[in-house]
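What you see is the complex with one protein chain gone and the rest in place.
Going in written order, the chains are labelled A, B and C, and every chain counts its residues from 1.
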Amino acid sequence: MNSSGLSLLSAHLPVAAAADGLLERLPLTLRDTFVQWFPAPTQWLLHHLISIVGILAIFGLFFAFTTVAERKLLGRLQNRLGPNRAGVPKFSFLPFHLKHKLFGLTQPFADAVKALTKEDIVPAAADKLLHFLAPVLVVAFSLLTFAVLPFGRNLIPVELDAALLYFFAAGSATELTIFMAGWASRNKYSLLSAMRALAQVISYELPLLLSVIPVVLVAGTLSTQEIVVAQGFWTFGLLPHWFIFTPWGAAGFLLFLVAALAESNRSPFDLPEAESELIAGHLTEYSGFKYALFFMAEYFGLTALSGLGVTLFLGGWQAPCAFLQFIPSYLWFMGKLVGMIVFFIWVRGTLLRLRIDQLTRLSWQFLVPLALINLGNAAFWALTGAWSGPLQIVRWAVSAALIVVPFVLMGRSLTRGQAPRTYRYAT
Amino acid sequence: MSAADLSPFNSPFAAGTAGPSVRAVKDPFHGDLLEVSMGPQHPSTHGVFRMVVTLDGEIIVKLKPVFGYLHRNHEKIAENTSYLGSMPYTDRLDYLCSMTTNWAYALAVEKLAGQAVPDRAQYLRIIMAELTRLVNHSCLVGFLFNDLGTSFTPLLYAFREREKILDLFESLTGSRMMCNYQRFGGCRVDPTPEWLAAASRLVDNFPRFLDEYETMLTGNEIMLARTQGVGVLDAAKAVNAGITGPCLRASGYNYDVRKVDGYGFYPRFDFRVPLGAHGDTYDRYMMRVLEMRESVKILQQAFRDLPAGPIMDPKSKLRGFRPKAGEAYGRTESPKGELGFFLVSDGSPNPYRYRVRPPTLINLTLLEDMCLGHTIADSVVILGSIDIVLGEVDR
Amino acid sequence: MLGSGIIKGLAVTAKNFVGSYHDPARMVTEQYPEERPKLPEAYRNFPFLVTENATDPMGTLRCVACQICEKECPPQCIYIEKSKDKKPDATGKPQLYPAVFAIDTSVCMSCQICVEVCPFDAIKMDQVFEVAATNRFTGLLLNREQLAKPNSYFHQIHPTDAHEVDTRLAAERKAAEEKAKAAAAAKAAAAAAKPATPAPATATPAAPKPAAQPPTPPTA
Partner (left out) sequence: MESLEQIRDRLLARFPGASVTLVINPGAAAEHSLLLGAAHAVEMARFLRDDPALQLDYCSNATGLDWPDKEIVETKKLSVADPAGGPAKIVEEKTKRFEPGYLEAVYHLYSMALRHGPVIIRLRTGNRTDQVTLPSFTPIWRSCDFQEREIFDLFGIVFAGHPDLRRILMWDEFKDHPMRKDYVDPDDYEWEPTPHDRVLERAKAHYPVPPPAPAAPVSPTPEAKP
């Protein structure tokens, strides 16, 4: 982030500036001290390089521990222990019970070694170039989206005015790589998966965008940092003004969750790699490190979308209460991000997969109309911003009704004819 | 059902072709059809089973099941082994329910030899068979949800309960799955009172698991959308194709060999047969759940009424067993359908002809009819709801 | 309402998540190499041969090489060769013994039929399940020396069964001794000049189990 942007932000934020403690500024201070050792003309480049390296390092590790956390969480959801074997046997200074196992936390590194040392198999009939490019591009595209996420009060890699547009442009490119992978593999399962991926991206790009637009409408900006700033108020210093705590925001968040699940190919929308039908979908013909790259990209995409959800609806890096601001903002962001990911894992541990026609029908017949209604709802909310006193209650009631009634009615029509049944018995 | 209007095949199968033919592609908006070989190595074919599927987009226009990847000629092995020696091999037919396969074989041999079975053994057989039904059905509903795309959660809950029953089997018979428990004229070991108490406690707690399981899944909207109206099986067609067991009853046809033949001591027990109305995958799933609840009832009655006494008929012979020349067909209601054994004796220690009537192979007869017009995702669910075990299909 | 079933499902998995930390009925995992599984007494794996005496296992094998188990074994994994000579068994009666007794455990299917048909209680099921070998053929082909395990070991793994077997054998031996005594007395009384021949035939059990008796129940 360049310094002018920073000063601009600080000017907008008297409260925030006051709360900028030593910890809050620590990442920036570290960066600035490091950069000062170099000649001035190279400093801007170093600024960006440090951002990139920081994101790669932090989210690389985050990815690694997400995989092990997912496996352990899923294990516990399923009454198993999950991976708990991989450890660090040489670290003799650790207490005994940690020495050998370390709760399995070194599992991702063992996995990485395994993925790196596995043979890279490319089918003879495959389109070699595309087959190689797909995993490379998928990681590249999924990393691009991190550029506009505000990780903390002062931590945003690139301050863009149209950050949201950039985010969706970069994010939806990953689906193209899935198509590349599926097409290039010359495998029928991969091909089916590629087609599904395309159908899915076309269907879910729209509700994802439509669920975000109300935020833009109310906040009046496309900049992610400013959207977070717009949520930085508290009633009585306790109740945060996050968008999720408004009727349209809650609805928007739910729509966003569903669409994000679909965009990141997570259960229950993991159709492109539907294990029970398509073996591994577009990943069928990938092995070793290329497979690991796809895996990584999937988690990067999930993390980025979770980060966006945190930014747009959960107040970004804002603390939930005014007096909790002493905790650095980036920790709040990470905490919320972890919460989102845990929720995604929980959903994955519970739900089953939709069929492709049901998936698209859910999008076009349910999510898109509901998101459009929610857009009107947000417009109503923005127009009635001046209402106060008893009118405030009316505003809340109307807004809630505007979203709950269509949800119930459309939900009923969507699930028409499908209900648990009662059965007769013969004796 | 009137037999006259039961035209053998409502599908183009009747026209003498090898199954429904691939739809002719005429309009330019439909491209080529895609032929996918699902299996023998596929996560959802429940073993080494193969479906050659022709797809139009994701819609199945043709499906041919291919068998034999696990064929070991079980029948030939049995014809070269003594009657007793085939008993452990029947464990491996349907490796999820060795107790019921054991019983079916013992039943056929007892019929062939005119062997009596003491009361206590009859009760024990029913206890084992119904415990096996719990094992099989809980496995099935778990696997079905895996086919539906859960990340193993329902399967592992089901396996957790199955594990407890398998522990019981292990402490009684010495083996978890390959029980080898039944003998001609009785059972091999007598359970202790502690074992019976533990089993009874387990059975009493089983409905709690079922309730939790149903809360989790039976009302789930995605589950309803995925299974209701999928793979509908018409009752008349099912009867003609020899579909038996829960698949038939899901179509609403009341036929349970436990009731019809009343083998063993089943007529002494009070239980009901759940019947479906639609014959779709959801009904087939619910039949399993409801049958488990009925099995719990049977088990509770069996534990209550279990008589004392010997577990083997004194006239039964372990070695040198030579039934008189003749033949017999014994059939039982195994958890998967009607399991029959057809035995021909020529008076020698080995059966002259030993034939297994495998329920799952015959239940697969209508797999294609059930899958046509559905998507590839549905085909694995339909296959899962039929409940096949390849050890039995291929023998 | 749409979504209620999904929320119920999420609640159930959450309940299981919490339960997995405190409810042993939900968390059934055993951490195998550290936690040894508690094998039930009835557990069976591969057969072994019972010897009376741990110090002289080959001399006190109960097996008399009658080859019944070899005949009855469904997968035909037992191979026996009879000895040419006879050795006195535990009761002092001269018996044949297996010169070669091999079990191919890669073929054995742990069905316990050999145990059930053995009239001498000479072959029993072991509980050792860690039988990995580096060679599929020779490593899993167990010979007489590897198969022989003392009666005390049998007592250790199947106490109930072993106790029953010992009581029965003791009774049989006593009966046999008394019979032999009676026979000797009778012979002495008859004062026959011809030398006494060993009473039992080669491979006939001293007192075979009644055929109708059910096989030995291994559970407690």
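Simple rule for what comes next: contacts are C-beta pairs under 8 Å (C-beta built on N, C-alpha and C of every residue); 3 or more make two chains touch, one makes a residue touch a chain.
The model shown is predicted, which means the values in this text are computed figures rather than measured ones.
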### Message
Just to verify: which one of B:Q122, B:N180, B:T218 or B:N240 makes contact with the chain not shown?
### Response
B:N240
### Summary
Touching the hidden chain, out of B:C247, B:L299 or B:L364, is B:L364
### Query
Among the options C:N53, C:Q76 or C:T160, which residue touches the chain absent from this view?
C:Q76
### Query
Going by the touch rule given at the top, which residues of chain B touch the chain that is not shown?
1, 3-4, 6, 8-9, 13-14, 16-19, 67-68, 71, 73, 75-76, 111-114, 237, 239-243, 253, 255, 260, 323-329, 331, 338, 340, 342, 344-345, 353, 355, 357, 361-362, 364-366, 394-395
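Quick note on the criterion: only the chains that are shown with their structure count from here on.
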#### Entry: Chain occupying the middle, per Cα centroid
B
### Task
State the pair with the higher C-beta contact count; candidates are B-C and A-C.
B-C
### Query
Quick one: which chain's Cα centre is the longest way from chain B's?
A
### Query
Where the centres are mean C-alpha positions, what is the separation of chain A from chain B, in Å?
44
### Summary
Chain centres from averaged Cα atoms put chain B and chain C apart, in whole Å, by 33
#### Entry: Centroid distance [mean C-alpha coordinates] between chain C and chain A, Å
61
### Task
Give the residues of chain A that touch two or more other chains, as numbers and ranges in rising order.
77-80, 349-351, 415
### Summary
Where chain B touches two or more other chains simultaneously, the residues are 153, 157, 160, 216, 219-224
### Message
Per the contact definition, I'd like the list of chain B residues that touch chain A in the complex.
### Response
34-36, 42-44, 55, 57-58, 145-153, 156-157, 160, 216, 218-226, 228-229, 254, 256, 259, 272-278, 282-283, 286, 290, 375-378, 380
## Note on the structure
The answer for chain A against chain C in the complex is residues 73, 76-81, 346-347, 349-351, 407-408, 411-412, 414-415
#### Entry: Residues of chain A that touch chain B when the two form their complex
74, 77-80, 188-189, 191-192, 195-196, 267-268, 270, 274-279, 348-358, 415, 417-421, 423-427
